[in-house]
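One protein chain omitted, others in place.
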Amino acid sequence: MPLFAGKSKGDGTVKKWIASLLIIFMIAVVTACGDQNSSGDGETELTIWVAGNSNQIQDTFRAIIDDFNEQHESEGIKANIQFEPWGELDQKLSTSLAGGVGPDVFMHGAAAAAGFAAGNQIEPLNAYFDDWADFSEFNPGYLEAGSVEGDYYVIPIQGANRMMFYREDIFREAGVEVPETLDELLEISEAFVEKDGSRFVRAATNLPTEGNDLQQIWSAFLWSNGGDILSEDYTEAAINSEEAIKAIEFYKGFFDRELTPIAGMGGQGDQHPLGTGEVAFTFDGVWAIEQIQTYTPDAYEHVRVTAPPRGLDGTTTLVGSSGFFMNANSDHKDAAWKLMSFIGDKDNIEKVASELKFLPVRLDVADADFVQEDRLFAEFVELTTKVNGKANPNVPRWTAIRDIVVANVEKAIYGQLTPEEAVENAEKEINEEINRN
Amino acid sequence: MYRNNREVKRLITSLWIFLLMSAIAIIMLWPFIWMLVTSFKPNTEMFTYPPTIIPNEIVFDHYVSAWNAAPWERFFFNTAFVAGVITFSSLFLCALTGYAFARLEFPGRNFLFLLLLASMMIPFEVMLIPLYLIVVNFPFTGGNGLWGGGTGLLNTYSALIVPRLLFPFGVFLMRQFFLTLPKSLEDAARIDGCSEFGIFWRVMFPLIKPASATLVVFVFSMMWDDFFWPLIVINDQNLMPVQLGLQSFQTSQYTTDWGPLMAATVWVSLPIIIVFLFAQKYFMNINVSSDK
Partner (left out) sequence: MTNNEPNIQVKPPSSPSSKKKSYFQRNKDFWGSTQRRKRALAGYTFIAPAYLLFVIFLFIPVIWAFYLSFTSYTIFTPGEFVGIGNYSRLVNDNSFRTALWNTTYYALMVIPLNISISLCLALLVNRKMKGMNFFRAAYYVPVVTSIIAASMIWMWLYDSNNGLINYVLIQLGFNPQSWLNDPNLALPALAFMRVWKGVGWNMVIFLAGLQSIPKTLYEAASIEGAGGWKSFWKITWPLLAPTTFFVFVMATISTFQTFGEIYAMTSGGPVGSTTTLVYLIFVYGFERYEMGYAAAIAFVLFFIIFVLTLINMFITQKKVNYDL
């Protein structure tokens, strides 16, 4: 050990610490090698990632995958399932795709399709859909939500529409009915508000002032007015319009007239504000139903769901979906398709919808028994087939465009810009974003 | 008389300090107390206004359902194992390295130290993908050749341990504490013919026990609290840490199951508080002081 200055006393300890370091590395390397599951016997191993890792989600999807594995054992296909929390799904997915070790099949919000497709990370499913009889059974809106430039990329598993929920008792008490138009809704909302000093005991509604939620709810108003964010061919912004200004004024009206607090009315932990009677109506997805049942079961009987009132040009609601995508770099695409189509068959969609209260994505599941057992759920499902729906545009820069829309509408709500300035600004920024290389 | 007066004065000062510290303790502990209280409230009473401090009805349902929500025994073992290995090996590594940076003179020392320091200043978000690629392509592990081919360290304990054996902040901490030791100690040992490693190991290292205890507590609690890196590199549920268990209460993209989350957070936090209480006696190790 010529490296060390000390020889007499030092060597013993030096050896000891070198040894201990070596042991640490050995452990590391051994565990690294030991954990490899060697499957070299011609078996096809698939990995599938499911978004969400609550107990119920795990149980339901595990059972489906177990079924699949049982049925495909003879073909040598085996699927391994993993559950990823929604909040970090994006980061984990993009990191693993970048590392070339992504899952063969993964679940994600359909709106991400354009981004993934632009990076050649997901496989178009058109060829598979051509030979698939079940294709026509799917609600076209949900399939559309995950299609980019005419190519389908997603097998939907969960629908995400927003409808209007309201408390019939609060409406009755106020002596009003659900009006025909959005403008009327704004006018009657005064009747619901109860305040204690500056604190709202009850607000008319709960409107988000930031993020995805703002865009999703506000866009529905924009569309109902006949406006849009992008032009039809997605090549430029179309947001600088009278319709958009009207939509902002309507939205902003609830805050300006003190019908709802800008900080929102949904703040009591996981309780739904409709359940607690803190608001008279909301624009929400199907998840609201279970929230009301779990935390405020007594309120359930007073809650109704209906189509949102008309804008200047009828009623359009947001249609979104999440579903399964196929990794474009998967080594086992045929097996991956088998898995995807297995999950998409009637029994499994029904299983998922009934156990997890996912909005059914297949038309032939919409009137199943379990749907009818839950009054609100049944009404909601029926509305999704009746009310005009529209998906967010699937363009690669969508997240950036969405952020621009949100930022400008938000500025208008907070009074930093007039609605006119906001849409003008948004138009300019969106065009810059589209034209940037 | 004079003496008594002073003692009374001292007692009053102590009382004031005690009151002050209690007030601060309430502020610091409040969110935790709130969490505890909430974890015992039934769903329907969880969010009343005005808030109730003592629940009207105490239920243990949340603890039961939280415990059933994830394989907690396994998660606890994983976290304890990973945090334990990292804590003790990084204590040694950081002390050794910090000592060299503080007390041994060699060309490039400050440059090398500054490099180490600077690496902490880059946000992890942009290092994530490069680091991930290194872990996935790590030579000769997980079916890899010299570079890539398999999955490397991915989905192994090594992925959790090896990249995090060294904490620049630990080196930095140890260096700062070694800097405060008097040089005379070192010189005396050197005259006695102690080897450089001997000086470090037998003379200097024992003198910075408060810093070592600090590092142990920090590294342990950082590892216990960590969930982002394990989330990224671990796919197998059998290797997941406790913090990922806390994720299972997100019931949908929009909703979270509060009660069980609060309940689980209580037991997930407990082990670090215990480690802290245990390590505390070493904080106060050197000159057990009187009052000032």
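Letters A and B mark the chains in the order given here, with residues in each chain numbered from 1 onward.
Here, a residue touches a chain if its C-beta (ideal position, glycine included) is under 8 Å from a C-beta of that chain, and two chains touch if they have at least 3 such contacts.
Quick caveat: nothing in here was measured; it's all calculated off a predicted structure.
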Message: In the whole complex, not just what's shown, which of A:Pro261, A:Gly320 or A:Pro360 touches the removed chain?
response: A:Pro261
Options A:Thr44, A:Gln121 or A:Ser322, residue touching the unrepresented chain: A:Gln121
Task: Against the chain that's been left off, what residues of chain B make contact? List them.
output: 14, 17-18, 20-21, 24-25, 27-29, 31-32, 34-35, 47, 49-51, 93-94, 96-97, 99-112, 114-127, 129-131, 134, 162-166, 168-169, 171-173, 176-177, 179-183, 186, 196-197, 200, 208, 210-211, 213-214, 217-218, 221, 224-225, 227, 243, 246-247, 256, 258, 261-262, 265, 268-269, 272-273, 276-277, 280, 283-292
Message: List every residue of chain A that touches the chain not included in the displayed model.
response: 3-5, 21, 87, 90-91, 94, 97-98, 115-116, 118-121, 197-200, 209-211, 261-265, 267-269, 278, 397, 399-400, 403, 407, 410-411, 414, 416
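In this text, only the chains that are shown with their structure count from here on.
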Query: Distance from the CA centroid of chain A to that of chain B, rounded to the nearest Å?
result: 34
Message: Using the touch definition from the top, list the residues of chain B that touch chain A in their complex.
response: 38, 43-44, 46-47, 49, 68-70, 85, 89, 92, 96, 128-129, 132-133, 136, 138, 141-143, 148, 150-159, 161-162, 165, 193-198, 201, 228, 231-232, 235-237, 239, 244, 247-258
Task: Spell out the part of chain A that touches chain B in their complex, as residue ranges.
output: 4-11, 13-14, 17, 20-21, 24-25, 27-29, 31-33, 35-36, 47, 51-56, 58, 82, 84-88, 91-92, 95-96, 98-101, 109, 268-271, 276, 285, 287, 290-291, 294-297, 322
